[in-house]
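What follows is a single structure, written as structure tokens, with notes after it.
One protein chain omitted, others in place.
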Amino acid sequence: MAERVVISAAQIDPAALRAGLADPAAGAYCGFEGWVRDHNEGHAVLRLEYEVYAPLAVREGRRILDEAADRYPMLNAQCVHREGLLEIGECAVWVGVVAAHRDAAFEACRYIIDAVKVRLPIWKKEHYASGDSGWVNCARCAAHA
Amino acid sequence: MAERVVISAAQIDPAALRAGLADPAAGAYCGFEGWVRDHNEGHAVLRLEYEVYAPLAVREGRRILDEAADRYPMLNAQCVHREGLLEIGECAVWVGVVAAHRDAAFEACRYIIDAVKVRLPIWKKEHYASGDSGWVNCARCAAHA
Amino acid sequence: MTASATDRTVTGRTPKTIRVRYFAMFREHAGTASESLALEADTARDVFLATRHRHGSPEPAGHCKVAINDEMADWDAPVEDGDEVLLFPPVAGG
Partner (left out) sequence: MTASATDRTVTGRTPKTIRVRYFAMFREHAGTASESLALEADTARDVFLATRHRHGSPEPAGHCKVAINDEMADWDAPVEDGDEVLLFPPVAGG
């Protein structure tokens, strides 16, 4: 199958990725996508910039998928994260999980995106309508999507 | 926007449905799909047949979406359920939810699919490799996806 | 005949014309999707029990659902002459 964890400079195609997870034993598919919002903490956001240290992001991402497979009876999972400049509405991250039953699909998907957001060496710079920009740090982003 | 709850005799197109939920205020999309599995409770399954009483299924489905919107800070949600004969791997039900943050997207999506499975007037007949067939009833399916 | 007429007066039960609709397993067992029946029924549960030999299911009402005139209803909901009662065997969406 395709690489389980991918850092992509090109737009994410969730439909193609989902199709890659097709499995006759799968009864449940859960997909999560993080989209670029037009606001954060009261600031109007124009676009986002992601910096990724790919070698470690991919390795840590695979570790997270392995942990999810250990914890939940899932069949397969995959994760793609963008890097570079993203416009409002673009998909910044996609996680897809297939399992026989929906409990595992939902829980593994949630486990993976939660871990991806706090463990992968990825940094997000917000460009605001005011002309300012700023790196989103953990203290500010921990409680949010 | 499109109908929030749809009973469809045609194949479900999750990519098109997801695109219909696009919203610049949305930071999180959670999609769930129920796929036709090749087995259930140790029986090899060849295909499924869904019977739906559409007038009440749509009305009850809308009620479920309204309840989810009351409980979770989501922006929008939609649900499509198939009727008729389905082959292994086909998508039997799709639920999509968008929200500013991922907590609400995951939780509302889970709330909706859980309620859809137990409250909508929809019946599932399994056709087995053995030649038998049987209606899946609540006592048998309650613990499963 | 007299005794029967007296019974009806005493119990206050006169037959109502109820249109009953069967779904899925119930439809297959009844051999029809719907029929009009004259039933001495006060509630949706009475209709369910009165048609049990027709819909052929040992399922308790608690596993099934009922609608009256296209509205989901409780088993204790009253039925009136001319009502349409929809009997739903255990559902299994998704």
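Per-chain residue numbering starts at 1, and chain names A, B and C are given in the order in which the chains are listed.
Operating definition for what follows: a residue touches a chain if its C-beta (ideal position, glycine included) is under 8 Å from a C-beta of that chain, and two chains touch if they have at least 3 such contacts.
As the structure is a computational prediction, the values presented were derived from the model and not from experiment.
Student: Can you list the shown chains that the hidden chain touches?
Tutor: Touched by the chain not displayed, across the whole complex: A.
Student: Please output the residues of subunit A touching the missing chain, sorted low to high.
Tutor: Per the touch rule, subunit A residues meeting the hidden chain are 34, 50-51, 53, 55-56, 60, 81, 92-93, 113, 116-125, 135-139, 141, 145.
Throughout what follows, only the chains that are shown with their structure count from here on.
Student: I'd like the Å distance between the centres of subunit B and subunit C, where a centre is the mean of that chain's Cα atoms.
Tutor: Centre-to-centre distance between subunit B and subunit C: 29 Å.
Student: Can you compute the centre-to-centre distance for subunit A and subunit C, using the mean CA position of each chain? Integer Å is fine.
Tutor: Roughly 52 Å separates the two chain centres.
Student: Find the geometric centre of each of subunit A and subunit B from their Cα atoms only, then give the gap between the two centres in Å, rounded to an integer.
Tutor: Here the centre of subunit B sits 23 Å away from the centre of subunit A.
Student: Residues of subunit B that contact two or more other chains, please.
Tutor: Residues 34, 113, 145 of subunit B each touch two or more of the other chains.
Student: Touching at least two other chains at once: which residues of subunit C meet that condition?
Tutor: none
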